[in-house]
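One chain of protein is taken out of this complex; the other chains stay put.
Showing chain A:
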Amino acid sequence: MSETGSTTNDASKPSRRPGRERGRENGKFGRYGGQYVPEALMPAIEELTDAYERYVLDNEDGFMDEFRERLADFGGRPTPLQRAERLSERYDREVYLKREDLLHGGAHKLNNALGQVLLAKYMGKERIVAETGAGQHGTATAMAAAHLDMPCEIYMGERDINRQRPNVFRMKLNGAEVNPVTAGRGTLKEAISETMRDWATTVENTHYVIGSVVGPHPFPVMVRDFQAVISEEAREQAIEKTGELPTDVVACAGGGSNTMGSFAGFVDDESVALHAIEAGGSTLEVDEEAGVAPNSASLYAGEEGVLHGARTKLLQDSDGQIMESHSVSSGLDYAGVGPELAYLVDEGRVTPVAVDDDAALEGFHRLSNTEGIIPALETAHAFGYLEEHAGDLGERVIVTVSGRGDKDLESVIEETDGRDVAGAPDMSMFTGGI
């Protein structure tokens, strides 16, 4: 039997291991989670909860079988777990890369987008809406919607549209409409608010494909369950390759879908240390007056509050107004984080660490020129962490390469120029832009 075949059979239902049961019952993770949404959305959320339980948890009508089959045939799963030779030597421990950059679309985002668009189809919905920040979730949703023949509209902040033109074009190539959001500062959190408003008007025929493990129940558990394929595969692959579990799993964290996807399969393995790497931006200091946090380290530096349907850790001022976050990687640029991660951090199960823009850029160049893998800037934070903290880790470390860096080349040229970034090539011939 092929590896794909056995994976499909074993995984036709999501894991029933205790850690994975968390939140499924009522969307609560200790004090976090919940359903803080306008009343008009509650029936849609109840309908979605019912569909999640039937199709995802109970595999009704073979939903999970079809999901796994499409992830394999359309998405290219399973993705490899690759030993990084130079990094293993450099840090004097075994470093393995979980290659989500090799998933169709170039990032882990498709796992969730394909799952939700397929679920919408099973629910009889006729239209997909989604928000996007950097454009990665938007492009994944547009691909999944085209693949499953569903009309799709993406809300994206006007500023992000200007910063991410190639991704906007990719969405349009896949037939999606891209709606600019001009409210506020025109970034991800405004796009989420705007998509929720659309959904509040169109709930009867529309599904909102949220892009991370955030939002009201059942989104955090459902997105986790779709992304958990990352760690389910990695766990099996690690045992197959090394005969034992890893000592550490390292994953970057913005909203937290890559993080929860990378951790879910290991949460019950107490010997495996879990490290969530957040964007430390330019500094962890916040400017209350301007309402700006020049980072997006909500696990590390945030306070409990309620945003976009859930109680979680947030970047907010002392009144409770939400801050504008910032990171060199727009995919991590969000003022909140998944409620389950907030809980796992409080419980001491997950360790949050903030890595600043400079260290992330160095990580980007290091992985590119030593391993031949150009990572997304989001992912690069995990390699920035490795450089600073590898000595604290155990003998077998898995790092999730959440996405590839092609989308970030323009930003990297801009950000590398004028800084002294270790390992960067001579930038003089690129400074005119590409």
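As a convention for this text, a residue touches a chain if its C-beta (ideal position, glycine included) is under 8 Å from a C-beta of that chain, and two chains touch if they have at least 3 such contacts; residues count from 1.
Definition applied: contacts and distances are computed from a predicted model.
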Choices "Tryptophan synthase alpha chain", "Cobalamin import ATP-binding protein BtuD", "Iron complex transport system permease protein" or "sn-glycerol-3-phosphate dehydrogenase subunit C" - which one is the UniProt name of the chain not shown: "Tryptophan synthase alpha chain"
Full-complex contact with the absent chain, from A:Arg54, A:Arg90, A:Arg127 or A:Arg197: A:Arg197
Of A:Arg20, A:Arg170, A:Lys189 or A:His381, the one touching the omitted chain in the full complex: A:Lys189
Residue among A:Gly30, A:Gly175 or A:Gly291 that touches the chain left out of view: A:Gly291
Sole contact to the chain not displayed, among A:Leu87, A:Met171, A:Leu307 or A:Ala342: A:Leu307
Touching residues (missing chain, whole complex) on chain A: 34-40, 42-44, 46, 183-184, 189, 193, 196-197, 200-204, 291, 304-309, 314, 316, 318-322
